[in-house]
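A single protein chain has been removed from this complex, and every other one stays in its place.
Letters A and B mark the chains as written, and numbering starts fresh at 1 in each.
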Amino acid sequence: MHREELAALAAEHQRHLDTFAHHIFVCAGLGCPGNEAIVAALRSEIAERQLQDRVLLRKAGCMGLCALGPIVLIQPGEIAYHTVSPDDAAEIVASLDREPVARLRLAPDLPFFARQHKNVLALSGRIDPEEIRDYIAAGGYAALCTALATMRPVDIVRCIQESGLRGRGGAGYPTGLKWATVAKAPGDKKYVICNGDEGDPGAFMDRSILESTPHAVLEGMIIAAYAVGASQGYIYVRAEYPLAIKRLRLAIREAERRNLLGHAICGLGFDFTLQLRLGAGAFVCGEETALIESIEGRRGIPRPRPPYPAEKGLWSSPTLINNVETYANIPRIVERGPAWFSALGTERSKGTKVFALTGKIRHAGLVEVPMGMNLREIIFDIGGGIPDGHAFKAVQTGGPSGGCIPAEFLDTPVSYESLNELGSIMGSGGMIVIDETSSMIDVVRYFMEFCMEESCGKCVPCRVGTAQVHRLLTRFLEHRATAADLAMLEDLCDLMKHASLCGLGQSAPNPVLSTLRYFRQEYLDRIVPAEPATEEQA
Amino acid sequence: MPAQESIESPPEDTRWQLVDRTMQRLDHRPEALIETLHAAQDAFGYLDSATLARIASRLRLPPAKVLGVATFYNHFRLKPKGEHTLSVCTGTACHIKGNDRILAWMRERYCLAPGDTTQDNRLSLVEVRCVGACALAPVILTDGAITGKKSFAETTTIIREWLDDAP
Partner (left out) sequence: MSAPILTLTIDGRQVSGLASETVLQVAKENGIAIPTLCFLEGLSATGACRLCMVEIEGSPRLHPACVTPIQEGMTVTTDSKRLFGYRRAIVQLLFSERNHVCAVCVANGHCELQELARAFGIDHIAFPCRHPALEVDASHSRFVLDHNRCVLCTRCVRVCGEIEGAHTWDVKNRGIRIQIVADLDTPWGAAATCTGCGKCVHVCPTGALAEKGKSMAEMRQKRPFLPYLVANRAEERK
């Protein structure tokens, strides 16, 4: 599809959409169970009133406020309804030309929506993710067609470098630099991989993006492939995300049908094919080299680095790996220019970041804010604070590789650097709020159990270290620990951090280390006077 | 080799067609293994030794390698599942919101630990690491249908009603 054809299709579909006086969007994400019944009830209500020509009902992606779902959005008017049930359908349809249904309506100025800055999530909940024309009418694939027609690969790499975008999967490596390395790496065959193996067990940014705007991820990948000179790509998605997989399959097929993927994309001399690969439940596959092993059909065991995937990755060819949110950022950066992006955020952390705000928080859901917003604003203003009269105790960021941040640092602006300084990490964007009813040791032992079960078992410090640390934490939890256990805990964490082979083992001690730093008293309170140590002979 | 024997007597099970198609789509290359295991599990519900042996011979892979891959990933089951499956999410948000109590209750009431199936083959209990519906925590799935935002008492009632184990 040429640029002109794309523009024509966008205009035609927009004209079609404009013939409807009202648009109803029902959140049809995994986080809004029961949405099928609501869609069915609304559909029959519309049919009964013979409003099919005036009202367009669409299943949309996530609107973010999952705690109050299912959410239904009416346009024009930006009227959002919460906790909708099929029984509300009649009232909602009846109200379309009149006053909104007050008892269901979310306050238009609710800070949850008003304080966010949506960029990656801008179209989420506002288009039908299973309809490529919706995405195109909203300006989708224009960045790709423009880039292919008017920019050289080096121009795109420079654009991403100047934007200051950093990887949204965890470590925050500069995306443009990664692209430049792969682009420069010698080799005829190169690959582009999208890491959708969202492993943090408390985060769902990538699931939501893939379910809500799958085409944005594809578009970002195709642009990346053109920029680095890759002709083949893979999207690796968790098998636990059936809806995301279904919508991605459909999106790939639709994009191929419209010549946005495949041979001579946009009628120009660039070929790129994309395949879906299902993960099978292994956190370690979020690690780049383990992910490559898995795509090659093997156990997801990390390889020693160097060589890095940028030089020697999939089938020993130069390979670019970015995460879902990183790719979803690309089309807008290319379309609006690097300066637009770098104007958002902090000195070294640019743009916006999507967070999955969960745990003991009133407005649990998915939020997108500019980098640099402080934790208090995210948790108390947007998130609505802690429910049931409880007090904030800590926020856990970065999942099993991250740390727990106590109340005294709530005013910290969120950036890669600030979270590292606090002994945590940005991670992929999981933010779990913990109140005073939870024991930090229980939370930490939970993460260590997770790492123990998810360790691939290859290297000794991670394989045996996680098991030993888990055992020690259990002793603390059961008030059976000794002062010697505390010293051993610290030694083992130091060993794992420095001697493990991959990021999983190296960062597994982070939850322990951060709680030893901020909640040490909880450990000390559980130490019993030492009994004579038992020694075992080799 | 056991792998060879299964070629001589191909199971005339039509469910193999889907699995064979997956292998064909990927040219029977070694990297087809994980996709093929997915297809086989979708077709048969779990992966038994005969299935693994046949896949190994079709993809010309060492049996030990196929077993190594099948046991590495959580998603693959080497034992059959019961008629019904209760999945309890043990993601972080669900842990904080008390899903460990549901697991303890399942152990107490039905003598089931994660991964187990009842003797009458009626119910399997599965622990899932985050289905990505963290805002609904604590989350359980009854035969794949998601339920969330319920108290411990409400959840146990839902499970008992679902199992016709009237409270």
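Rule of thumb we're sticking to: contacts are C-beta pairs under 8 Å (C-beta built on N, C-alpha and C of every residue); 3 or more make two chains touch, one makes a residue touch a chain.
No experiment lies behind these values; they were computed from the predicted model shown.
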item	value
Contact with the hidden chain (one of A:243, A:467 or A:527)	A:467
Residue touching the undisplayed chain, where the options are A:245, A:495 or A:516	A:495
Given B:26, B:43, B:67 or B:158, the one touching the chain that is not displayed	B:67
In chain B, positions touching the absent partner	1-3, 49, 52-53, 56, 62-68, 71-72
Contacts of chain A with the absent chain, listed as residue ranges	282, 284, 299, 304, 306, 452-461, 463-468, 471, 488, 491-492, 495, 498-501, 534-538
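Keep this in mind: only the chains that are shown with their structure count from here on.
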item	value
Chain A-touching residues of chain B, taken from the complex the two chains share	29-35, 37-38, 65, 68-69, 72-76, 90-93, 95-97, 128-137, 145-149
Complex contact set, residues of chain A against chain B	30-31, 33, 66-67, 69, 198, 200-204, 207-208, 238-241, 277-283, 294-300, 356-360, 364-366, 396, 399, 430, 432, 434, 438, 443, 446-447, 450, 454, 456
